[in-house]
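Missing here: one protein chain of the complex. Every other protein chain is in place.
Moving on, here comes subunit A:
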Amino acid sequence: MQDRIKYWKGIEELENASEFEKHAHNEFPEFLPINEVEGGESVSNGKTRRRDFLKLLGFSMAAVSLASCEAPVRKAIPYLNKPVDVEPGIANWYASTFYLNGDYNSILVKTREGRPIKIEPNPSSGLTPLGTSPKAQGSLLGLYDTNRLRYPLKAGKEAKWEDVDKEIRSRLSNVSGKVAFVSSTIISPSTQKLIKEFGSRFGNFEHVTYDVNSASGLLQANGGVIPGYDFSKANIIVSINADFLGTWVAPVPFAKQYIQNRKLNPDNPTMSRHYQFETILSLTGSNADVRVPIKPSDEAAVVTALHNAITGRGASSTAVDAKIMAAAVKDLQANSGRALVVSGSNDPGVQAMVKAINTALGADGTTIDTAAPYYVKQGNDAAMIRLIEEMNAGSVGAVFFYNANPAYNHPLAARVAAGLKKVGLKVSFADRVEETAKLADFVTPDHHYLESWNDFEPKKGFLSLSQPVISPIFTTRQMQDSLLAWSEQKTEFYEYLRNNWRTVATGKFDEAWEKVVHDGVLENGSSLMNITPSTAAASTSVRKVQPAAIEAVLYEKVSVGCGELINNPWLQELPDPVSKATWGNYVAMPRLMAEEMGIVQGDVLKVTFANNESIELPALVQPGQANGTVAIAMGYGRDLESMPVAKGLGANAFPIATVNDNAVLYTSGVKLEKTNATSPIAQTQTHHTIMDRIVVQENTFAKYKENPKEVTEYIRIATHSGPAKPAAISLWDDYEYKNHHWGMVIDLNSCIGCGACTMSCNVENNIPVVGKAEVLMRREMHWMRIDRYYSAKEHEPKDYAEMEHPADNPSVIFQPMLCQHCNHAPCETVCPVAATMHSSEGINQMAYNRCVGTRYCANNCPYKVRRFNWFAYANNDKFGFNEPMNNDLGKMVLNPDVTVRGRGVMEKCSFCVQRVQLGKLEAKRENRRPKDGEIVTACAQSCPTEAIVFGDMKDPESRISKILSRQQGERAFHVLEELNVQPNVTYLTKIRNLA
């Protein structure tokens, strides 16, 4: 049957042609009839007929245009040989050190896929184990600053390292005159040694150190070192113009010490009392229990009065409020051995008196660790002034500038510029063409500190290292390697450093070295710094500050410092802790002066300095500023291509600083004139008083000791069965948290208001920088902010108009404010698309992808913590200064764990949900519960005073649970408790130890 049916493949098979038989066994018989169709000519024979040509032409046109529609291919290239410790998606931490103008932080650098993305405190450090300064956090962006030099410069032109080296070597070999190495304070023992060795080749060499915000007077009075202040041991602290929590000497270690004796232990409450006599309302002054505004010209008199009263020598003086002075003296004397007096003056005479006061109070050996002085400031004003004169005299043959920009930031900047003309060889190690580098023959750019090996000794016996966490981005070279190259040495600085450390290593060196590199610190008491305090008594003659009608003070900003970090958009947008102003400097003046001169905030003033130069800056009415004085921040007024972010911001106020008998004093008389112009100041907070509301609570230490249960006001709501806690009368069902319940406690007594948390949050969560214009529109994006309230001037209850005005010398309170992660969140109910909702662990979440941007949630948030993306801040030329999002290099700093939000979506604090998830996952992988303290938000991590505690409130053993159960009914309160939104953030009442 089967055989009967026969299917032919074609007519050929039927005919059984020989041609068919030949190919019948092949899978693809060759004689397919293509050729016949084409008329015997194939396309492949190279001959294209007219019609085919048109067909092909059409095809290729279509293909090309189709191909061009495709998105460009972005290749992700895998590692050919994967580095051992680089695991995609997993972060590595390397210990390092940040140091700038006294601000010392031992840090851990978090890197992802080989790029540093976050700076975190190094818990191994004894000096700064807790948090960082905002500057340290922000310094990370400097690494990715596209304005850094990418190559060495010779006479302002690009050059090759070999050529530059050759020329510098040859010019050094026949240098005539003095060779000077000018730097700001170097706390690296190895670098100091290297510079010394480098100089030893020259007959006449000097390493001149000067600091922009100098502590020369303090050093002179104390034999060349900064006394080993220990604020934690002081019951009474008196500070005269020393902003030791913000900018003076070593703020981060000081903040840690200071707060130790300010945190309240409920079982044994003790608390230091802090008196502050100062001109500007500094960060430190805003934390003081008693604050007295003084004029700069009265500073010496105040110290003298204190000195005479304590030592009992000399006539009693009545420079300031006699009552407060008497109270301070009484407190100091009653706490002999537990008291500390510090002064920010740069006058050796004043500092000598302070030293005498401390000695009289028995501070040496108690509140001053005489065995371990600080090395963080070593600048010598007199030496620098002498060098400037030598340069002008033409006796300097070569000068090197390392982290020093005297043509901009020295009081004799004009003399520096003039003197440099007479110097044969000028070399700058600046990372960009700044004011001094502009005048140099060679600019041999230094690495960023995150690309360098270095060592540090901020305090005797506290050594730390920095290590490269990324290979150099540009063809820069570490200053130390340049010096080695120019001294014809073949060793690299890394080797040099290692060798130098052999003296302090115990046991096998390689192992010891590895351990130090790993830990970042070595604190076994060994010291490398070669500084012997001189015991010669310093002169006690006080330089007279001439009183003037308007005395101006030059001060360092907590955010941008002395001007080195001025091109950093993160730090520019970080509000000043006290004035809350961003992006630029201004003339801070007291209300009385403003009223007398008819000035309102934002009026542009012409400020004429003693040298008849003048600048124009807007006025800011600053409560607490001493009457008859104004203050202007240093670092601004840069007109350099290498600092596009800072260009056009503020004005240069360095001419305020004057040289007085070989000491730089940061004050002088100025003249103010009103101009007709106005220039608004971009503040992130524009209303300054608390309006008699109990959103932030404070009480006195006396009251606390009496009855801790009465220091906090708890709101009760009237019900038919008597007053009840708001939470007790809810219409809502409560969430049930089965596993975790994340929460935060913020101790207002510990918060000093520095802004490290804000900065840390910005870095961790890829928060855009929006610029001055947008800050003026009140659109800054910070998730974490610090609300700063001044006490209002005296007013009747309910006199709303009057209570809007801050007192002239207000008490200040800081309140870190972030998403409160309400359990009954008002934002969650109003979102039409459910883009914001509650997690099963108590976190109020934002699903950016789902958000359509109605802003209803932000309107309905009683804490106003939600931030809206008004524009596209990423990949938008309009926001070019927002470097982390607008250029390829800047984008390297972005945290890959956090989305960069697009235009039109709402964002806010997430309790660092990426960290929470990571912590949970790691615990899960190890088959355990997350340990308390393992998961920590960026803000809590960066707080130098441990004011913020984050944790699982479900875990009864966690720190947060313990604090909450202890403080319930005493200091723990929720902001706006009466709304019954039930925040997961709890605050602890601030306690003031009033005199």
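By definition in this document, a residue touches a chain if its C-beta (ideal position, glycine included) is under 8 Å from a C-beta of that chain, and two chains touch if they have at least 3 such contacts; residues count from 1.
Keep in mind that, in the parts below, contacts and distances are computed from a predicted model.
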{"item": "Protein name (UniProt record) of the chain left out of view, among \"Imidazolonepropionase\", \"Hydrogenase\", \"Extracellular solute-binding protein\" or \"ABC transporter permease\"", "value": "\"Hydrogenase\""}
{"item": "Residue, one of A:Arg49, A:Lys330, A:Arg903 or A:Lys924, that touches the chain absent here", "value": "A:Arg903"}
{"item": "Contact with the hidden chain (one of A:Tyr789, A:Phe973 or A:Tyr987)", "value": "A:Tyr789"}
{"item": "Residue of A:Phe868, A:Phe881 or A:Phe950 in touch with the missing chain, whole complex considered", "value": "A:Phe868"}
{"item": "Omitted-chain contact residue, chosen from A:Gln685, A:Thr899 or A:Gln914", "value": "A:Gln685"}
{"item": "Absent-chain interface as seen on subunit A, which is shown", "value": "685-693, 695, 774, 777-780, 785, 787-789, 800-801, 815, 817, 826, 829-834, 850-856, 858-860, 862-864, 866-872, 902-906, 975-976, 978-979, 981"}
